[in-house]
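Here the complex is missing a single protein chain, while all its other protein chains stay put.
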Amino acid sequence: MIDKIFFNLTRFSALLILVIVAWIFVVLFNHSLEAMRTFGLDFITQDEWAPNLDKFGAYAAILGSVISTTLAMLLAVPIAIGVAIFLSEIAHDKVKSFFGISVELLAAIPSVIYGMWGLFYFVPILRDIFGGMGIGLLAAGIVLAIMILPFMAAVTRDAMNTTPDILKESAYALGGTQWDVIKDVIIPYAKAGIIGSLILALGRAIGETMAVTFVMGNVHHVPGSILDPTTSIPVTLANEFTEADSSLYFSSLFGLALTLLVMSFVVIAIAKFYFLRKARRA
Amino acid sequence: MTAVQKRIFINKLALIFSTLSAIIALAFLFWILGVLVMKGMSALNWNIFIYEGAPPGYMESGLKHALVGQLILVGLATGIGVPLGILAGTYLSEYGKNSRLAHTIRDISDIMMSAPSIVIGAFVYAVIVMPMGHFSAWAGAIALAIIMIPIILRTTDDMLQLVPGTLREAAFALGAPKYKVIKDVVYRGAKAGILTGVLLGIARVGGETAPLLFTSFNDNFFTTDLNAAMPSLTVTIFNYAISPYEDWQQLGWAAAFILSMFILGLNILGRVILFAGKRK
Partner (left out) sequence: MASIIDIKDECALHVRDFEFTYKGALAPSLKKVTMPIAKHSITALIGPSGCGKTTLLRSFNRMHDLYPGNTYAGEIEFEGRNILTPKEDLIHLRTKIGMIFQKPTAFPMSIFDNVAYGMRLQGIKNKTELNDRVEKALKDAAIWKEVSDRLKQDANGLSGGQQQRLCIARAIAVEPEVLLFDEPTSALDPISTQGIEKLVIELKERVSIIIVTHNMQQAARVSDYTGFMYLGELIELGQTEELFVTPKEKLTQEYITGKFG
């Protein structure tokens, strides 16, 4: 009797996850219907976002999301790989555990703090160097890069560490240098895991809100250069959700949220089910 | 230069690049940490814990409202998310095992773990805030709980699977019903791991701002009313930091410092418990 109740309780909780995820999609979809009906494909191809005219085109926000995460990836990936190599192959034990723990703890710092630091300390530097406002795509890309760096480096290191010692020793035994072993053995061996980890970090970066909200500018227009302020999907949501005053406005914001969710779901699913699963099988 | 000399040279270059990137990365991260500690410590004083929010320019302004609000929100989220997460993880490890349903749940939950938190906020807005007609602590806590469940589920599932099957068999052999085996043997065996998972889950949602922006919203005053907007440290940091007032920005730094210490503390505690559990 109690056995049965307990079983059903656990099963209910497990199924709840599926229900919630499905529910999220349904709710976001239903609420964005009005915007989809009104604008059709224009919703993602037009960049005019004018609440006073009830015109909503998400192109600028989508573009801002894509460019800021691309920038962040361009900056963070080489450094994260460098850090991962340092942590798995170069650093001595003590340095390794110090760096390793630091990196993991830094990955836990709330993203709102990265954004705040960016606004007060990094944006002024950009302003001095490049002129203009300082806030914009470049600032967002850099702050985002710094924010995902610890997570990215930690998972990349974990992927590299799956290479068996004996395989590395074999390459050393043929007269290889550390770099030979890294590029010819570790990276080819752990390739799927490394790519999966990087894409997983990309998935997180796309949905990141607070680190970029401070430094993006929230201006709905297609930027002329990476120094221009613009917006992204999470930034628009964070700034405008509580200000929306018409049902079409709300519906457009839900449309943005759905777009973001689909984007990140696809990226994360690719990372997890293609690359990381392949890595685990190898 | 012979081929071998060239390789040795390239090797040195690569090692220098790699060490340099580690130094650059840590320099940035310690810069941020340094700013946080310096700014936070200098803004810290007793008033922060005594007074609630006040308009800019007031001497008697503090963060009591946000601290208490944060604890209420995270506490409620923990109360909702932890039991659900542990029960769901128990189902996967003890009943579902390798069934297709169990694998589907694991996969979906794994994706959820990295889903954008602001979207969860939008969802909770649509299903709770809109029907109720106002922001509430409940809405915020539920948004956090939704984020927390996949984390707890995953660690519970992993940790329970580490408990050896022979232990379960030994308990069954004594005639114990399954729920008793799970409660008395499996949970006990995985205690440290589950506790660590719970602490890391709390740390993770404790730092979330985005899902609270339009669920629990914010309030500059002390409240314990769960059916009204509730202040939190994270949203307060956001609002104060983007304000043009210097004293509010100061309070923002103090809040950021307190929040970070809280979260780092939970992380470290979680690791210590796991480490101590392993050593036994």
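Each chain gets a letter, A and B, in the order it is written, and its residues are counted from 1.
Definition applied: a residue touches a chain if its C-beta (ideal position, glycine included) is under 8 Å from a C-beta of that chain, and two chains touch if they have at least 3 such contacts.
Bear in mind that the values here come from a model prediction, so they are computed numbers and not experimental data.
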Among displayed chains, the one left out touches A, B
Please identify which residue in A:T10, A:S88 or A:T177 touches the non-displayed chain. A:T177
Touch as defined at the start, partner being the missing chain; which of A:L33, A:I101 or A:L167 qualifies? A:L167
Residue by residue, what part of subunit B touches the chain that was omitted? 2-4, 6-8
Interface with the unshown chain - residue positions in subunit A: 92, 164, 166-177, 180, 184-185, 188-189, 191
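Just so we're on the same page, only the chains that are shown with their structure count from here on.
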State, to the nearest whole Å, the distance from the C-alpha centre of subunit A to the C-alpha centre of subunit B. 17
Flag every residue of subunit B that touches subunit A in the complex, lowest number first. 4, 7-8, 10-11, 14-15, 17-22, 24-26, 28-29, 31-33, 35-36, 83-85, 87-88, 90-92, 94-96, 102, 104-105, 107-112, 114-123, 125-127, 146, 149-150, 153, 177-179, 182, 203-204, 206-210, 213-214, 217, 234, 237-238, 241-242, 249, 252-253, 256, 259-260, 263-264, 267-268
Can you check the complex and tell me which residues of subunit A touch subunit B? 2-3, 6-7, 9-18, 20-21, 23-24, 27-28, 31, 78-83, 85-87, 89-91, 99, 102-106, 108-117, 119-121, 146, 149-150, 153, 175, 177-180, 182-183, 200, 203-204, 206-210, 213-214, 234, 237-238, 241-242, 253-254, 257, 260-261, 264-265, 268-269, 272-273
